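Contents: one structure, followed by commentary.
Left out: one protein chain. Kept in place: all the others.
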Amino acid sequence: MGVTWGVLQFPGSCDERDALNACSLAGDAQLVWHDDRDLGGIDAVVVPGGFSYGDYLRAGAIAQFSPAMGAVAEFAAAGGPVLGICNGFQVLCEAGLLPGALLANENLRFNCLQVDLIAGDSDSPFMRGIENGERLSIPAKHQTGRFFAPEETLDRLEANRQIAFRYAPGQNPNGSLRDIAGVTNETGNVLGLMPHPEHAVDIGAGGSADGLRLFAALGMVAA
Amino acid sequence: MKARILIRPKEGILDAQGKAVERALPALGFEGVGRVHIGRLVELEIENADQLESLCEKLLANPLIEDYEIEQIGES
Partner (left out) sequence: MSKHVELGLTDSEYALICEQLGREPNGVELAMFSLLWSEHCSYKHSKKLLSALPTEGERVVMGPGENAGAVDIGNGYAIAFKVESHNHPSAVEPFEGAATGVGGILRDVFALGARPIAILDSLRFGEIDSARSRYLLDGAVRGIGHYGNSIGVATVGGEIYFEAPYEQNCLVNAMCVGVAQTNDMVRAAAAGIGNQVVLMGASTGRDGIGGASVLASAELGDAGDSKRPTVQIGDPFEESKVLECCLELLELGLLVSLQDLGAAGLTSSAAEMASAGDVGIDIDVARVPLREADMEPFEIMVSESQERMLAVVEPEIVSEVLRICEKWQTGSAVIGEVTDNGRIRILKGGDVVGDMPIGVLVDGCPLYDLDPAQPSGWIYGNRAEISDEISADETLLALLGSPNIASKRWAYEQYDSMVGSRTNRRPGSADAAVLSIPEADTAIAVAIDGNGRRVACDPYTGTVEATLECAANLACVGAEPLGVTNCLNFGNPEKPTQAWQLTKAVTGLADACTALGLPVVGGNVSLYNEGADGPIYPTPVIGMVGEVPDPGRAAGIAWKDGDSIALVGPFDPSPAGSELEKLRGRLGPGLPDHDIGAIGEALIAIREAVRSGLAKTAHDISDGGAACALAECAIASDVGCNVDLSTLASLRDCSPADALFGEGPGGFVIAGDRSELERIGGHGVEMILLGTATGKEVVIKVGEQKIDLLLAEASQAWDSLAQRAED
């Protein structure tokens, strides 16, 4: 343990308290207001889900310019671990910290359901202890989650082991290319994930606790 | 100047909204309509027109998935 997490909060964030809760199960956690340029000596960042700035213009488009995101970009460039969940994944893509973009779900509806993810072979601090090919049950809930990147980029992501998670066969809820649910940057320290591991940390809450493994993984690195 | 910026999904990217409209048209009696694409229209006034291009690249459009066209519609 001993990991101190910072969870960004934008106007319009929704899942920041859920993320804070999940982080606090795997260390200490604090909220970071979007206006703060100073991340305050944290070990890892979560860019949480929600609808930052109402998702107006494009999902995640406006949040990328907040002072806190400027600090996150520097933190990531220095190798700091950054986890973007749902809207946070969209923000990281818009900010250029992750490859690709997220488009409207193929059925144009918000879909909220439990999905199985298949772990890839990414070398990411969030995936320590998660075997290549392992199945994790984690809820997905979004309207803009269809991962897109040009074919050659997708080939490169596969070759570089940047596909962190795919939806299990038949469970792709949004039409993502190659069933991609999450990707990392080239160095693996930035992970974006459309499903919500922070909503899978307590079996009592009716789902699974598989999501907790991503948060706990960081503790294993730091230890 | 006053400018109008048209933003639309890049050619070849599945435009789910456009497809949905396209599918709905025959049922309403409109035959022979295809290649429907749905984008956004932004109108703005800008003092330094040289900034328009980078403003589009950085915020108004996502160049990975969207094309844009800038049209001048008058002096402010």
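Each chain gets a letter, A and B, in the order it is written, and its residues are counted from 1.
Everything below uses one rule, namely that a contact is a pair of C-beta atoms (placed from the backbone, for glycine too) under 8 Å apart; a residue touches a chain by one contact, two chains touch by 3 or more.
Remember, it's a predicted structure, so these values are computed and weren't measured experimentally.
Considering the intact complex, the chain excluded from display touches A. Note on the undisplayed chain: of the listed residues A:Q30, A:N111 or A:S137, the one touching it is A:N111. From the options A:T4, A:N21, A:S137 or A:Q171, the residue with contact to the unseen chain in the full assembly is A:N21. The residue from A:S13, A:Q90 or A:N174 that touches the chain not shown here is A:S13. Among the residues A:G133, A:P169 or A:G204, only A:G204 touches the chain that is left out of the figure. Chain A meets the missing chain through residues 11-15, 17-18, 21, 49-51, 53-56, 109-113, 139, 141, 143, 196, 198-199, 202, 204-207.
As a working rule, only the chains that are shown with their structure count from here on.
Across the complex, chain B is touched by residues 57-58, 61-62, 65, 94, 100-101, 103-108, 146, 148-150, 175 of chain A.
Put simply, chain B touches chain A in their complex at residues 13-14, 16-17, 20, 40, 59-60, 62, 64-65.
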